[in-house]
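Below you'll find the structure I mean.
Missing here: one protein chain of the complex. Every other protein chain is in place.
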Amino acid sequence: MAKQEIVAMILAGGQGSRLGVLTDFIAKPAVPFGSRYRIIDFPLSNCMNSGIETVGVLTQYQPLELNSYIGNGHSWDLDRNNGGTFILPPFLSQEGNEWYKGTANAIYQNIPFIDGYRPKYVLILSGDHIYKMDYGRMVASHVKNKAEATIAVIEVPLSEASRFGIMNTDAEGRVVEFEEKPAEPKNNLASMGVYCFSWEVLRSVLIEDEKDPSSKNDFGGDVIPRMIERGQRVYTYSFAGYWKDVGTVTSLWESNMDLLNKPDEINLRDLSWPIYSKNPQRPSHYIGPRAVTRNIAVTDGAEIYGEVYNSIVGYNVTVEEGAWIRDSLLMPGSTIGKGAVLNRCIVGMNTIIEPDVRVEPETPDGLVDFQSPHCQEGITVIAPGMIIRSGAVIPGNSMVGPAHIGSHPHLLAANPDHLGRGMEVC
Amino acid sequence: MAKQEIVAMILAGGQGSRLGVLTDFIAKPAVPFGSRYRIIDFPLSNCMNSGIETVGVLTQYQPLELNSYIGNGHSWDLDRNNGGTFILPPFLSQEGNEWYKGTANAIYQNIPFIDGYRPKYVLILSGDHIYKMDYGRMVASHVKNKAEATIAVIEVPLSEASRFGIMNTDAEGRVVEFEEKPAEPKNNLASMGVYCFSWEVLRSVLIEDEKDPSSKNDFGGDVIPRMIERGQRVYTYSFAGYWKDVGTVTSLWESNMDLLNKPDEINLRDLSWPIYSKNPQRPSHYIGPRAVTRNIAVTDGAEIYGEVYNSIVGYNVTVEEGAWIRDSLLMPGSTIGKGAVLNRCIVGMNTIIEPDVRVEPETPDGLVDFQSPHCQEGITVIAPGMIIRSGAVIPGNSMVGPAHIGSHPHLLAANPDHLGRGMEVC
Amino acid sequence: MLTDAMGLILADNRRIQLDAINQPRALAAVPFAGRFRIIDFTLSNMINCGIKRIGVVALTRYKSLMDHIGTGAWWDLDRIRQGLYLIPPYINPITRAPDRTDAQGIIDYVESGRQSYVFISSSDYVSNIRYKPLLDQHIASGADMSVYYAPDGDSAQTISLAIELDEESMIRDLMVDYPGARSQLNAFGLLVISKTLLLQLLSEMMARGIAEFSIVALLQLYKRFRIRALEYQGLLFRIYDTASYFEASMRVLDPQVSCQLFSTERPIYTKVKNRAPCVISPESGKVRNVLASDGCAIMGEVENSVLFRGCTIGRNARVTNSVLFQDVQISEGVTLDHVIVDKNSVIKMGGKLLGQEGYPIVIGKNSIV
Partner (left out) sequence: MLTDAMGLILADNRRIQLDAINQPRALAAVPFAGRFRIIDFTLSNMINCGIKRIGVVALTRYKSLMDHIGTGAWWDLDRIRQGLYLIPPYINPITRAPDRTDAQGIIDYVESGRQSYVFISSSDYVSNIRYKPLLDQHIASGADMSVYYAPDGDSAQTISLAIELDEESMIRDLMVDYPGARSQLNAFGLLVISKTLLLQLLSEMMARGIAEFSIVALLQLYKRFRIRALEYQGLLFRIYDTASYFEASMRVLDPQVSCQLFSTERPIYTKVKNRAPCVISPESGKVRNVLASDGCAIMGEVENSVLFRGCTIGRNARVTNSVLFQDVQISEGVTLDHVIVDKNSVIKMGGKLLGQEGYPIVIGKNSIV
């Protein structure tokens, strides 16, 4: 197997339970984003644009959709003869079998995979962040600092710093202390969950971490603090662009809206750093003769006949005449019927909203059964693969999923064409 | 996702413990075969030659080597935009997590994967058989018989029939009874472990089988008997070519020797049904000025300076001058030192046999520690990635592996260049 | 699935002129319907029928075509066996002039395929077409070749290959580009022939020194061979001049028409470009009856138009009844009506271009107007 200087490992195993029904049957990195993307397109495209051609994707929870989305890696030019993309699930060995216990354990279990490429550096990336980053520069900074670990950090407002892992550094940028969600943060340099390690160093730290029964085998919680404690050379790398963890319904919604309202921040139109995705082979989108569209993003295969404002319209979405949509995310393949009204609504893939359905924060007479602590600020989430029956009225902060079908059979049904559970039909 | 009429699922999850040290760190289907192949090349090439382009490979035990060998499927033309090869490991879902309990359970857990392609037929194949078969003809026979399941069978000598699963059929080839390893076989039609099912039928049988707590969720043991019992249309499909299960050391050795001694049976030179493999990018093999070679198969990157008789020489093998080899399998990357004598020996990948080592059935003074019940008929197996020290004398029926290093440090060591455990270096 | 057939696309049509549009590229590479090229339809028809081995004969101006087709990966034709073959012109190594015959490259391609039948298609029409009925009829009728025709009598389109049929639906007369032809049956460029017969005819051509190989040349053999014609009843746009191109482009705006071209079961594949989603800005004007593509940014008003990838429509611009190719920039305040603007062109601030129905204005590639 050919040597590779850098191997990237993307942590894509988490369930993402705060996204509720959106991740019932698919892993979080496979959730659609920004009309034509999936979340994982961002780290994969960053790898491609940074010239990194060997990428392991660590999966554990509901990997089928992600597996079939990534396929042979062709869409990201990662179908390489040496290297390329590899889906890395947990496995059995002679010593027995284990699921990935934590992020560090997931890498530990795949030491033989990484060893096979004899890399100098290993990047550990998250599968659920929206950002554009040249990892090459980060590795260069790692090399320049003669670091053993380098952690990408971003400045956050000091008032929000207590929500993040905060890095306290000396004058040279060397980390002297790491505080996870400190009550009184000493500064505002938040870890982005993007790490660069010298492989030989990480390898031995992982083996040691694995032997420690008190460790939770987590990078942020165990590996990094252990390295700092011991005085190993841990540095920060400052990143200044757009970065967002889309782990909650609100942050997913906001990050999508940022595409419309702050288009220069995560500039998707920058041809020097394109975000690649698996393209549906569909015709151009069509805006009908009586459609009204203002401040929307839309892509292949969509057909809009109704009114759509401040919304993200995914591929193969149909908005029928007389539908009225504002501040919403219509995920790929969804259909919005005549006269339906959606406001601050996230509609899952291949879901059908029948005519005259109303989903609005201000719905006074809506059902309270659907209220969910994961949904805030009036945002409602409809699961993928559903049918919302004509006449349903759903208030804000709702999370509507297959679990409700039993109790509301007249309002909800599963979309029988939505085969293979989370599977995309395109 | 595009519809595929046929989806093939290759069962590649077993540990293959009867192959001993050969499968310590790699799954059985990744074991080298016939100079330039791995066992899994046969079902994968059969799929390609039969025009089947969607292949799931069910892995569970030590999948890394297999995963990196299959890569994007390019070597078998299975890097398709729709379909192609997919490695399918066990995974977590909302209902919890489970390892594959049996062959049928492995398919059960991947129902959503198969559903995604909406196939009419699903082929269930084993990852450890050596044969060339046109699955298209088998499916045609399945269709013609209006069968719900079709089982490929091969005639075996009646005297050996009690080692196999035997199909008792009526005049039309419909199975009336299935006997697993019957003491008194009624006929000699043995199941090859190659099944064709109508997907809708199999899908419901699998769901039912899963609910039955007494089932071991195995195709041969549970699913097929259940279908016959119920009177479902189970037919046989008679196959007449070469077929061998290479699950034991003896059968692996014999099947390799068949390439030399019965070259017309599993005719690898037939350009109309090529067996594809991942090719090492190495120069042509070289036969040195004083080499003696009789009845051998040899491939890219090998260099032979010694004497080799009736043996299979893998890629990147070096046989130094003065070495003497007979009736042996030298797996890829192994080196046989000057003056070494090997007879009926299987040398694992990237293993170094130092000068003057002797491995022979007739070695009178050999160590008995290495004797293994898995090794019979004088065949000895040396694990991959070892160094056998100069002067070691090993008798027949031995199985020499890393476990012995501690007790015989002067005879054995791990090859430090054999990185990434089972990983191929090429 | 037609696994026993290979495809051969004649990407060159030297008889056709689309003014500025196909001057820099072969007709096969002319953009169509927002994100496709004309050849995408024939390539996709072939793979949707199960054909996995396709040769593309290109003689001139084929750089654009090569760039578009690439490795064939977008059509899943980047295969170890079979896949895509670009058949280049043969050039004599001594004189460096093109060889007397194109035929040798085609012979080599056809000969090395295992399939028994060859579907030969020109690349001057747009359709989503099934090949199986033609092959079934071909085999059932025992004909030597079989070809589809469109009953063009009620169409505004010119009949270029008027055929007359006998009672067995075999061609008994053929008139090329003849306005006085009695027949309204218009054969178009899709023909099936056995590999054996095709190889025989190609060898004859070479022996006779005939330089040009085309569908018409094969059909003209109707006296010598039994050529079965089968009516094709689906949607079909033949592209033979700027007006027919423009008309077809406008008709695709009708969802009833476009759904016949873009079936979910038989998708039309094209080269993937990773452009951002199209953005319609908050200050945009009316955007109605528009086919638009990724990478577009619409700040002005657009009606009854087709926008290829990466077009920008500035504020207060008004684009109607127009076709804008990739990366066209329409600046603030521009007015366009009945205009075709080729790739990378820029219409500067305040410009005004008004064409007429049936006579659109054509702005060439990389122009600044």
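Worth a mention:
Read from first to last, the chains carry the letters A, B and C; within each, the first residue is number 1.
Going forward, a contact is a pair of C-beta atoms (placed from the backbone, for glycine too) under 8 Å apart; a residue touches a chain by one contact, two chains touch by 3 or more.
Quick caveat, the model's predicted, so the values are computed rather than measured.
Touched by the hidden chain within the whole complex are the displayed chains A, B, C. Within the set B:P263, B:G391 or B:P409, the residue that contacts the chain not displayed is B:P263. Although one chain is not drawn, the whole complex shows that of B:V143, B:V201 or B:A291 it is B:A291 that touches it.
Checked against the hidden chain, the listed residues C:G7, C:G105 or C:G310 yield one contact partner: C:G105. Remark: the omitted chain is touched by one listed residue; of C:G72, C:G113, C:P277 or C:G314 this is C:G72. Mapped onto chain C, the interface with the missing chain covers residues 59-63, 66, 71-73, 78, 80, 83, 86, 88-89, 91-93, 96-98, 105, 108, 272.
Remark: the residues of chain B touching the chain excluded from display are 34-36, 74-75, 259-260, 263, 268-269, 274-277, 279, 281-291, 293-300, 303, 310, 312.
Listed here are the chain A residues that touch the chain not shown: 5, 51, 74-75, 77, 79-82, 276.
One rule holds for everything that comes next: only the chains that are shown with their structure count from here on.
Placing every chain at the mean of its C-alpha atoms, the farthest one from chain B is found to be C. Nearest to the global CA centroid, when each chain is reduced to the mean of its CA atoms, is chain A.
This structure's chain pair with the greatest number of C-beta contacts is A-B. Centre-to-centre, using mean CA coordinates, chain A is 38 Å away from chain B.
Within chain C, the positions touching two or more other chains are listed as 73.
Under the contact definition stated at the top, the residues of chain A that touch 2 or more other chains are 74.
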